[in-house]
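Heads up, the thing below is written out as structure tokens.
A single protein chain has been removed from this complex, and every other one stays in its place.
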Amino acid sequence: MNRSEILSVIREELAVAAPDVPGDADPTAHFGLDLEVDSLAVLEFVARLEYRFGLVVPDDAWPGLTSIDAVADFLETAMVAAS
Amino acid sequence: MSTATVYSWTSQPLDAAGEAVASWVAVRLGGVEPALPAGDRVALHVATPDSGSREALAFWHAAQATGFTLAAPGAFPWTLSNSVTGRISLALGVTGPCTTWVGGPEAATEAELAASLDLDDGIVDHALVVTLAGTEPPDAEGSPVCVELRVVVLTAVDPAELAPPVHVERG
Partner (left out) sequence: MSRSVPVVVSGTGAVSALGGDVESTWHGIVDGRSAVRHWADLAAEGHALDVACRVDDTVWGEVVPDVRVRGRALARRAAREALEDAGLLGPDGRLASGVDPARVGVFVGTTMGESGVYEEAGATGGFDLAEGGSHVFAASVAAEFGIIGPCRTLGTACAAGNYAIGAAARAVASGRVDIAVAGGVEPFSRIAMVGFARMRAMAPDGCAPFGLGRRGMTLGEGAGFVVLQRAVDTWAARAVVGGLGLSADAHHPTAPREDGSGMAAAMRSALTASDLAPSDIGWVSAHGTGTPRSDAAESLALHTVFGDTPPPVSSIKGALGHALGAATALEAVVAVRSLEMRTLVPNTGVTEVDPVLDVDVVLDARAAPDLQWVLSCGYAFGGLNSALVLGRAA
């Protein structure tokens, strides 16, 4: 899965967990501070990605998942590590 | 002594997984005009036999399907019967005493009694008594449900200013 495909899945799940976020939201925008995504919605969003990608985000990686790009970076790295 | 205004609604089938029921309740109550009283001089008493039950069943059903380590957490808070009470307080801005009574008719009776006592004791000036129940019992999967919602708004008054109760029905 390339980065474009990863981003597509990310936006898909973000749309479910946080429907108010525009589909073309800035990938560098902070979920909470810029996109006003509620903390519970972030938890749901990441959990849905965990299920989609079959992995669990470790606690030490969690604080860094602050934007679409940051999540994509994590998933790319995790998928490379798993392959 | 208090005046009473009553509102009631019945929903279309609502997805029991997550906050759908709580959101529907919040929208109904938030849309009442004139606006329902808010602030710390308002008590909220919610009586329900089953709030959170369908949500719990749906959450558990989904968690078993995904596996516990990959369960989606967003629906979990709504498995608590108390969550709809918190959602109402948030929607209306009620910061006074908020209570969830669970059970059948006795819970509704107790909620009205407790609200009246709150007014009589001078703890609050208004009390909202909300009853909330599904039209069908919960099933093992927590299937969608129609919900009956009723709110009685009690307002403390000087006995000399009492007026007859007003009933307003909404579909």
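Side notes on the structure shown:
Letters A and B mark the chains as written, and numbering starts fresh at 1 in each.
Note that a residue touches a chain if its C-beta (ideal position, glycine included) is under 8 Å from a C-beta of that chain, and two chains touch if they have at least 3 such contacts.
Computed from a predicted model, the values in this text were never measured in an experiment.
Of the listed positions B:33, B:121 or B:158, the one in contact with the omitted chain in the full complex is B:121. Taking the complete complex into account, B:94 is the one of B:94, B:115, B:129 or B:154 that touches the chain left out.
The missing chain lies against chain A, touching residues 38-40, 43, 47, 56, 59, 62.
Panel shows chain B; residues 19, 40, 44, 48-53, 56-57, 59-61, 63-64, 67-69, 71-73, 76-83, 85-87, 89-90, 92-104, 106-107, 110, 114, 117, 121, 123, 137-141 of it touch the chain omitted from the view.
Basically, only the chains that are shown with their structure count from here on.
Taking the mean of the C-alpha atoms as each chain's centre, chain A and chain B sit 34 Å apart. Those residues of chain A that touch chain B in the shared complex are 17, 40-41, 43-44, 47-48, 50-51, 54, 56.
Against chain A, the residues of chain B that register as touching in their complex are 66, 69-74, 77.
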